[in-house]
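Worksheet for the structure shown next.
A protein chain is absent from this complex, but the other protein chains hold their places.
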Amino acid sequence: MNNLAMSESARPLLDKVIKHIRENCDPALAEYERLGEGRAERFSYAPGQLEILEDLKNKARAAGLWNFFLPNAETGEGLSNLDYAYIAFELGKNPLAAQSLNCAAPDTGNMEVLERVGTPEQKETWLKPLLRGEIRSAFAMTEPDVASSDARNIGTRAILENGEWVINGEKYYISGAGDPRCKIMIVMVKTSPDAEPFRQQSQILVPIDTPGVEIVGPMEVFGHDHAPHGHMQIRFTDVRVPEENILWGEGRGFEISQLRLGPGRIHHCMRSIGAAEKALDLMIHRGLTREAFGKKIIDLGKNMETISRSRIEIDAMRMIVLKAAKAMDVLGNKEARIWVSKAKAMVPEKCCKIIDDAMQVHGATGMSQWSELPEMYIKQRTLRFADGPDEVHHNVIARAERRDFETSNDRQAVVRAALGRDRR
Amino acid sequence: MNNLAMSESARPLLDKVIKHIRENCDPALAEYERLGEGRAERFSYAPGQLEILEDLKNKARAAGLWNFFLPNAETGEGLSNLDYAYIAFELGKNPLAAQSLNCAAPDTGNMEVLERVGTPEQKETWLKPLLRGEIRSAFAMTEPDVASSDARNIGTRAILENGEWVINGEKYYISGAGDPRCKIMIVMVKTSPDAEPFRQQSQILVPIDTPGVEIVGPMEVFGHDHAPHGHMQIRFTDVRVPEENILWGEGRGFEISQLRLGPGRIHHCMRSIGAAEKALDLMIHRGLTREAFGKKIIDLGKNMETISRSRIEIDAMRMIVLKAAKAMDVLGNKEARIWVSKAKAMVPEKCCKIIDDAMQVHGATGMSQWSELPEMYIKQRTLRFADGPDEVHHNVIARAERRDFETSNDRQAVVRAALGRDRR
Amino acid sequence: MNNLAMSESARPLLDKVIKHIRENCDPALAEYERLGEGRAERFSYAPGQLEILEDLKNKARAAGLWNFFLPNAETGEGLSNLDYAYIAFELGKNPLAAQSLNCAAPDTGNMEVLERVGTPEQKETWLKPLLRGEIRSAFAMTEPDVASSDARNIGTRAILENGEWVINGEKYYISGAGDPRCKIMIVMVKTSPDAEPFRQQSQILVPIDTPGVEIVGPMEVFGHDHAPHGHMQIRFTDVRVPEENILWGEGRGFEISQLRLGPGRIHHCMRSIGAAEKALDLMIHRGLTREAFGKKIIDLGKNMETISRSRIEIDAMRMIVLKAAKAMDVLGNKEARIWVSKAKAMVPEKCCKIIDDAMQVHGATGMSQWSELPEMYIKQRTLRFADGPDEVHHNVIARAERRDFETSNDRQAVVRAALGRDRR
Partner (left out) sequence: MNNLAMSESARPLLDKVIKHIRENCDPALAEYERLGEGRAERFSYAPGQLEILEDLKNKARAAGLWNFFLPNAETGEGLSNLDYAYIAFELGKNPLAAQSLNCAAPDTGNMEVLERVGTPEQKETWLKPLLRGEIRSAFAMTEPDVASSDARNIGTRAILENGEWVINGEKYYISGAGDPRCKIMIVMVKTSPDAEPFRQQSQILVPIDTPGVEIVGPMEVFGHDHAPHGHMQIRFTDVRVPEENILWGEGRGFEISQLRLGPGRIHHCMRSIGAAEKALDLMIHRGLTREAFGKKIIDLGKNMETISRSRIEIDAMRMIVLKAAKAMDVLGNKEARIWVSKAKAMVPEKCCKIIDDAMQVHGATGMSQWSELPEMYIKQRTLRFADGPDEVHHNVIARAERRDFETSNDRQAVVRAALGRDRR
């Protein structure tokens, strides 16, 4: 569990990924962003944008850098979660990088679910084009009217009628559903309200163009619509899909969520490490290139200590994320979930702090469109809710810790020894 | 200094202001915002918007609620800074309220400067229409190419040629300069590069339509352009204004800044208290109206303690702001500046924390366009740079503290007594 | 409520108190401490120590500086809580000062209780010698076997038999009970186990030499026994006192606690402000008098910002404490308890931080016997438990805040306006 070194075989891949980002993605970014600026038609691509993306994807695929995220897959392309983590760290440094390797959210989680529990037909129809990077996908779970952090609150209903699931309800913050390339959604629904609490939910495949699916509009984060990706509000009104669109069987929705917990949650955290590294680099760079009161800004007040504290926290986060990846490799997703929760509860919160500190060193420019820092901050702030708010993960960890204490002879022996002093 | 109670005479005004906000501003807000949504032509008002604003201004003026911010003014309308603080707390709860009373930034600071150091002609031409709420104004100080927190870095040059100031340079984050009603700017320039460091700067009145003034575009904050108000990037190329447009005389730019320090900085902090109160109310409301894991969210985990800590910090901030206001009343703006720096260094940082905590209680909705919290957060985050970053204010405070210690017999006596123990 | 200025009449008293501390207490401290060092017989005074204390008391009494803590008392000596706060700030700077003015804990709380609810006989026997500073007292509430933060957990039993209360149980952390001058305890007991939860407790006067009272030994704080004052562990075995020793009547123990909440809790916080000021002065002094890496330590890294942050927090705490004092003056102890809880939850925690920062600036000497900082830290750390742990006070505050929100039309109107945006 504590051997967190990258495998020898993956090392050259990492080098190639870094080379790909530096040589292909970095130069393409400014142009890609410039093309997308100020578009009135929000959820579409400007002429030229998709070409840039396809070009990057072609280059990556040609270099053998494709679908790394899928561990131990029969496709043969996957790396271990641990090896992938090292690569994902780098992907976090350029907003186009993950997609260029077909390793972008939420497709990765969806592909993994399909690969594990999909029927041959489901794989043929949806997994294959996803693996080829031809279409994109969404995962529809969160609802506006209830606290979705408690899965039992899910209210969207699916009722089986004449061999079809009829779905009614409303979802929001459905990331990626704004992309014109998004063709398929996995929708969390309540199918079995009379079953025990965690057997009431199912997950169903719903093509996005199914009648009754209404994309109401984008949900914003801090005023951003993140077009064309988008976090969409979606209404389901008598949406009908074939019975066989259910994944893994009725009542297994919560089980699938557990299964996807690992990768879906941890890939974000992996890339967050790269974002934090970048924020630190921006902080140092700004501190070295501006002067005030006769000194470089980096040499003023607490700035050097802030750099040190950021460095330490980044290193600590990196190790926790590697450990969570290793746990998934060694223990499986379910047993690894405590480690995943540790990463998830730790990383976005600390990244917000580091990026915020970097902003402060930048002065007003740090909040402006001339800097990536605001987008990076918003991304990390968002992650403190996505895939479960911090509080839910802390609860998972604390309950596991409590249970571990209650069942560990050694831990209780330590306490007994410490309490050995007689009270008078 | 410690009598922070509102004066009896101001109390009815406060009641009228609250009534005005509840009855006039609150109902108008949703419609005002709806009209402004999604406009392509950013720096203009939608049909109907200005009418709403003028209607609110007329109602306020008719009720005698006008220009409160101007203390001890010959106009006779001003309140003491202390009394105004109580009113400004309330203004912070509705984004339209301050403007409806002609108490909005940056006009308030500009009007105060004109009232104190303006010539009769300058007052006639610019102060009067500002006091009547007919035009708006901007203050152009910050520059993109230098750390403007150190005023000596200011690089925009003004050279006197043939009875005209010729101005060249670039400013950014000039708030309010996007508003079509903005007619006049006070521009901080370097006029006297050979004078001693704090006598090199001057402030000059520049009508915004002067040839050579180029509004390059809006600077964003976290991706917002805050249209139509705007934080503009402005280029000055051979901009010529008459010699008499200088304020108070050549080389007094830094002095004017000191003078405006108080009100300009503290009015924001006053309104921030209202914003923090509102964030706390939103936090409680959300906590009471959502359930998860079988409980109201307010009763989960640390939420009650978060509410308590927010309450305590708001009360503490409120007292510090009142104290700074009182200091300005009693000691004058210059002597009060340590208290102003205390408020400025304390309030926006703590407000960010409170608003962020409120977001976390809201879940994803707390980041969305359905909530005011993201805008409130961005506003407070911005204030950690505006009018001097936190670090500059902490430095002002620490240097004053150090000086006070070095010159206080009593403080040194306390230390001597504490060090009285003999070393062996 | 917001006039927090000292009354004109009290100002000369404050000046006299400061003079008394500087001229009498400060010079006496080193000798007093030296005499007490390394005594084997812990809970007694060394020859000369009591003489120093009595001399200070005589000087204070002669100067009219006596029993200030007792507000609006028939004795005529008391100040308002607000005026007293200003004096108590100064008392916090010298460990002998409070006692020299007969204003030391826990006597102040006990005297106030006796003055308010004592019978004429109880006053004659116990209050008078306490007011004259002839004896000292203790308040026995906390128990080792239960979470005493919940008063309902109190387990010490008192049963009425033949006109006598028979007391059995165990208390700990009974501060001051180690002092040989301590003659009387107020003991919180359970008298009425069948009454409703908050009517089961009573408070009874128990002379410390009553048979059956066993002082088991001192409880330590961070290894200190604080002799001769002491925080004693006390066992009550068939302790019998006359029926009339009960205070205010059976079942009113919780009520008395509420009544004493204010002064007992807030006096500590007042003195904590003085302690924090002293810590800041020590921090600045050390920073100015040591050098490393070619600079004064005060000019290294974040030290100046630490000074500024300490200054701001001290000012904020001071205002909250003044406000709590004023609330007791204006609203009475019961209604003021939210403000008292705010002070109590805020002050010791923040003081710990300030003192800890001061230590860090001192290097190893800051932890040593050459510095008062460790004792000051321990004192403040202890206060985070005494009279209710932080958590209990935060809960009081949050529940009040929640109730206030639920019953305030204006607060709810603010929320309604903020939520005015239509969801799609």
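All chains are identified by letter, namely A, B and C, in their written order; residue positions are counted from 1 within each chain.
Heads up, the rule we're going with is that contacts are C-beta pairs under 8 Å (C-beta built on N, C-alpha and C of every residue); 3 or more make two chains touch, one makes a residue touch a chain.
Keep in mind that what you see is a predicted model, and the values were worked out from it rather than measured.
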Hidden-chain contact residue, picked from the options A:I174, A:V221 or A:I320: A:I320
Among C:F139, C:Y173, C:W339 or C:F405, the residue in touch with the chain that has been omitted: C:Y173
Residue, one of C:E33, C:E170, C:D299 or C:E375, that touches the chain absent here: C:E375
Missing-chain contacts mapped onto chain B: 144, 216-217, 233, 301-302, 304-305, 423-424
For chain A, residues in touch with the removed chain: 1-6, 18, 22, 25-27, 29-30, 33-34, 93-94, 277-278, 280-282, 284-285, 288, 298, 304-305, 307-309, 311-312, 315-317, 319-320, 322-323, 342, 345-346, 369-372, 391, 393-395, 397-399, 401-402, 405-406, 410-423
Hidden partner chain, residues of chain C it touches: 40, 142, 144, 146-150, 153, 172-173, 219-224, 290-293, 297, 300-301, 359-360, 363-369, 374-375, 377-378, 381-382, 384-386, 389-391, 394-395
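What we mean here is this: only the chains that are shown with their structure count from here on.
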Same vs different contact residues, chain A with chain C, by half of numbers used: same
Superposition rotation for chain B onto chain C, Cα-based, multiple of 5°: 180
Distance from the mean Cα position of chain B to that of chain A, given in whole angstrom: 38
Euclidean distance of C-alpha centroids - chain B vs chain C, Å: 40
Per-residue multi-chain contacts in chain B, two or more chains: 369, 391, 394-395
